[in-house]
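As you look at this complex, bear in mind that one protein chain is not there, while each of the others sits in place.
Naming follows writing order (A and B), and every chain is counted from residue 1.
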Amino acid sequence: MIRVLRNQAWVLGLVGLLFALALVTKAIQPTYSASGFESLARAALPFAFATAGMAVAILVGGIDLSVASMMAVASVTAAVLMEGAGVGTSIGVVFLVLGIGLAMGAINGALIVVTKVPDIVVTLAMLYVWEGVALLILNAPGGQVAPWLQQLIRGSVLPWVPNALILAVVGVAIVWVPIRRSKLGLAIYAVGSDPLAAYRSGVNIAGTRIAAYAICGLFSAMGGLTLAMSTGIGEPIPGPYLLAAVAAAVLGGVVLGGGIGGLVGPLLAVLILRLVRQDLTLASVDPNVTTIVEGTIMVGVVMLGGILALRSRRS
Amino acid sequence: MTPQPVLDASGVAKRFGAVTALSDAALTVHAGEVVALMGANGAGKSTFVKILTGALKRDAGTVRIDGTDSTISSPAAARRAGIVPVYQEPALIPDLTVRDNLRLGDTPVDPFLHWTRELGIESLDLSETAGRLPLATLRILDLARALAAEPKVLMLDEMTAALPTNLVERVLKTVRYQADNGIAVIYISHRFTEIAQLCDRASVLRDGHTVGDVPIEPGVEDRIVEMMLGTALTSSEPAPRGAEARPAGKPRLRARGLAAGTALEDVSFDLHPGEVLGVVALEGQGQDELFDILAGFRPADRGTLEVDGAPRRFRHPADAIAAGLTYVPGDRAHALLAGRSVRENIALPLTARMGRWGPIGMRAEAEKVAAAIERLQIDTRAQGEVQRLSGGNQQKVTIGRWLAKGVETLLLFDPTRGIDVRTKGQIYPLVRELADQGAAVLFYTSELEEVRRACDRAVVIFKGRVVEVIEAAEATDERLMRAAYGLQTSEGAA
């Protein structure tokens, strides 16, 4: 039990923080309602998937700077192919886009493995490549996402349980839970933790890294899809998801360098960051201050985490 | 006709770019046999091991397993063929639990637990994160995991290096028993005592080719050393000085009641200029903490340290260096800038202080570095990057760094660990020479004979306390060993 607490301390801390923020929200805005939460969840959706993807790339010991660009590819592909298409076609397009995401991620991973160039450099280059691809598909915002998909992420099944939230949780869980429980999941953690030891344990390092990046690509495609679903169109210029995803993953307890963390923390972190943003808006603080606050939270938390880690090592 | 060998490698060759690591290596192991694979550093031992266990691909040669040719293209393939290695470094993934580690390597849990008990680990929590376990336990778990895989060939690469003596005994006994029951064992170690105890044969590598194969029998050590060196061994052993020769006067270093953490309880000693003071201890008796304190890596919890009569408390290695205490760690990987030049490695302490961050006097630096290289006879053919040097030469660089800086008090922590015989033979006289020039040397060693070869006297630490101080001339293996185990010496302790 104690070990569970120790291992999950970070996630529990985030849950506590989320509760505190919920109370703050209620205090600032007594009339805060389920619909406010619904729009928050909708805005958080692409961030959630981008963060999940980034977290997996970091877990395997890398980082993927091309997340936002892959989202752009997914979003324009979906919008272009769905324009004027029926429900059946659009379902097919969804799966096609997810497959493209998987493929883009796998290409990233394969290039990292084959070229032996550091992850951060390869994905920096691929950031341009995928952005270029997105621009070639659609050189200005356009296309149209199937209306039923746009409706899918709006509204709530139950009060305070918006569709967008369910989609985020289900979308991440459906991919990650089976993987986490399989040997691939173990291998991802093993490679992130100690590649040499993993290799000697018989883990296929190259395969594991490619798989992890493919998962990252898949999540990015989900992010791009949900982005297009919420705006209704495709946007070839990558949004501000890269830095935000790194920030949320780190805030969520995923340690840069790999092997430590999970996906629950990062998702909570996304929610926390969005809630902070919303609270500041509700408190009619200059929206620009929001960026400062977000940056300060991030810096403060990682510095605190770093100092605590140093302390515990000393004692 | 002899039975078919389990593993039969011949003509194995490997090049790294322009460097030939192996030219013609061979090894034959039969079931039930323990074969020691020996060779000086740079002889190609580790390359050969990596090829046999699938971590490297060979350029030429054949490897037969049970008589059939095998490529052994990866560690996984080697494992499938029944070759299971235990490497020098722990192989468990630090961030996974022990159970997940077993799952990852497809190790059956019950046999694994059986072997851990057999090897002397009484209680083991499978859901503990591997990274939180002590190093010695991790080594035992590696071996248990290897045994649980029911290997045909068990490959042990310096696996006893980090083990306390009681566990070493246990390991040797278990391995011997397994061999007697039919597995083949390849044993790599620098420790002759273990090899004499465990092995049937020794196969010796020199400069990338196998030079011979000798049965282990009493007195074979000289023969093996001869084969490793390629020449007859000429002893350059310095005669230890008696107690009367020890310099009198004020000590350079005066430690009183040093304590830190759980291992170091109460250690006091005086170290004089001109003296080489040995430290002998079984693994984990507090010697790591002692050296960490002296080198400035951690402060003492209790006790005092005086340098030249002035009390000191170090918060950073830079403090220790400023007080003249310079440290050569046992693990070269902790001391070297692998990708940088020999020159930068040696010159680093000269400019480490913030006050020295300005322009470097390149000529003065070059002279100091050249002098250190000359004195240590460092082979500088590959000086562009330290990682291209052999292990022995790398260790010399870590010592040379302090020669360039100027040695007052030298802290050597097992400086000959994993070093070839030739380099060892160069390090002992150097240590003596430094002491003769006025340096004070503290010399922790895991090889008892080094007390006689390099030290004036030795303090023996057991359970964090000094239990005995023994003059080098009287430091028989038996006496050191008994003291290290906390036993009363036959002559009666002082």
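Operating definition for what follows: a residue touches a chain if its C-beta (ideal position, glycine included) is under 8 Å from a C-beta of that chain, and two chains touch if they have at least 3 such contacts.
Heads up, the rule we're going with is that contacts and distances are computed from a predicted model.
Engineer: I notice the complex is incomplete. Of the names "Thiamine biosynthesis protein ThiS", "Sarcosine oxidase subunit alpha", "ABC transporter permease" or "Formate dehydrogenase subunit gamma", which is the UniProt protein name for the chain that's not shown?
Structural biologist: "ABC transporter permease"
Engineer: The chain left out touches which of the shown chains?
Structural biologist: Counted over the whole complex, the chain not pictured touches A, B.
Engineer: Tell me which of A:Leu21, A:Leu81, A:Val94 or A:Met298 is the one touching the absent chain.
Structural biologist: A:Met298
Engineer: Out of A:Ala9, A:Leu23, A:Leu136 or A:Ala283, which touches the unshown chain?
Structural biologist: Touches the omitted chain: A:Leu136.
Engineer: Looking at the whole complex, which of B:Phe269, B:Tyr327, B:Tyr428 or B:Phe462 touches the chain that is not displayed?
Structural biologist: Considering the complete complex, B:Tyr327 is the one touching the chain left out.
Engineer: Write down which of B:Ala263, B:Ala318 or B:Ala370 is the residue touching the left-out chain.
Structural biologist: The one listed residue touching the chain not shown is B:Ala318.
Engineer: Just the residue numbers, please: which parts of chain B touch the chain that's not shown?
Structural biologist: Looking at chain B, the ones touching the missing chain are residues 15, 17-18, 295, 297, 316-318, 321-322, 327, 329, 333-340, 344, 347-354, 356-360, 362, 384-385, 387-388, 401.
Engineer: Using the document's contact rule, name the residues of chain A that touch the chain not shown here.
Structural biologist: Given the touch definition above, chain A has residues 63, 65, 111, 115-118, 120-122, 124-137, 139, 236, 243, 246-247, 250, 256-257, 286, 288-296, 298-299, 302-304, 306-307, 309-310 touching the missing chain.
The rule is short, and it goes like this: only the chains that are shown with their structure count from here on.
Engineer: How big is the gap, in whole Å, between where the Cα atoms of chain A centre and where those of chain B centre?
Structural biologist: Centre separation, chain A to chain B: 45 Å.
Engineer: Spell out the residues on chain B that touch chain A in their complex, using ranges where they run on.
Structural biologist: Counting only chain B, the residues touching chain A are 55, 74-76, 79, 85, 87, 89-96, 100-101, 103-106, 127-129.
Engineer: Mind pulling up the chain A residues that touch chain B in the complex?
Structural biologist: Going by the criterion above, the answer is residues 3, 7, 183, 186-187, 189-190, 192-194, 196-204, 259-260.
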